[in-house]
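Of the protein chains in this complex, all but one are displayed in their positions.
So, chain A:
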Amino acid sequence: MNARRLRASLRGWGGVGAMALACVTALVLALMLPDSARGDGSTGVGGPGLARGTQARAEDCTDPQNQSLAPSGADGTTIDAIKNRKDRRLIVGVDQNSYHWGYRDPNNPKAGGDLEGFDIDLVHAIAKDILGDENAVQFRAIPTSQRIPAIQSGQVDMVVRTMTITCDRLQQVAFSAPYFKTGQQVLAPVSSGITGYDKSLAGKRICSAAKSTANDRLTADRKTGKPAPSSVVLPPVPNQLDCLVRLQLGEADAVVTDGALAASQAAQDPTVELKGDTFTTEYYGVAMKRGAEDLVRRVNHVLADYRKDGWRQSYDKWLAPTLGPDSPSEDPPPAVYGRTA
């Protein structure tokens, strides 16, 4: 137990003291214990190395949201292929469970309930521009963990699904210019003493979704004792919405997720609210296959128009009520086309 805690605290960006302590511990462990323990020691050494790796990559990748191609309304091979489909529809990966982003209202009077939300509005705008019909869309519900594989395998033409543009993901897929600005935020019951991502989370159980940016951040922060040394990061749940279930059942005290999704959760339960400001800055983008340059440029072209006409109406309809005034998300983020080819 003690050894593990030590190792956890040294794997991050620990200071000289921690390193010295690690050396002594490793030495003692190596002397005292057989091979298995020495294996542990080596992973401890691997920790800082890995961290340096991401740091190096982060050096040549700053502001991933500004790495997209300049807009163009021209067709290309990818768009031609879509237009020449027998079933002439755009195939888009979306979420069906994010309230006000992409979800299916079971009580919608329209037969069965079509998908609706902020992401869905954007998809319709893209389809209208490319295929001339805003309903020429085949929506595919894809889980968070399948967003990148679905694009890479060609299952979907694009993913519009509250997907954060990150440097790592840029290695795997191409992104449009950002269409939404948000950040990690804390969601907790109104009556709790939690004030944000800070010491008020001491002794609190924090929920996050598997493979989400929130979970990555929480896992990394635990090693440096953030947000509070006694905070407990619960095992990740399959879907961010499952965190609200845990919260309501008293199995978790706070949720960390994108502010946009936290707002979508708050919209389903008036007794919880967003606490404090966003403590990271993230941008959502439309993800497409790497190499589909014509499609990326076309989507950026659509977004350029959408920012002027469409974005505001959609935001006011779906998000303004729960995100409140003065939200960092209240305006479309500016587009910077940093990539030339």
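As a working rule, a contact is a pair of C-beta atoms (placed from the backbone, for glycine too) under 8 Å apart; a residue touches a chain by one contact, two chains touch by 3 or more; residues count from 1.
Here is the rule we go by: contacts and distances are computed from a predicted model.
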item	value
Among "SDR family oxidoreductase", "ABC transporter permease", "Secreted protein" or "MxaL protein", UniProt-listed name of the chain not shown	"Secreted protein"
Residue of A:Pro149, A:Pro229, A:Gly291 or A:Pro334 in touch with the missing chain, whole complex considered	A:Pro149
Candidate in contact with the missing chain, chosen from A:Gln152, A:Gln268, A:Thr281 or A:Gln313	A:Gln268
Interface with the undisplayed chain - residues on chain A	91, 96-99, 103-108, 111-112, 137-143, 145-146, 149, 238-239, 241-242, 244-245, 248, 265, 268-269
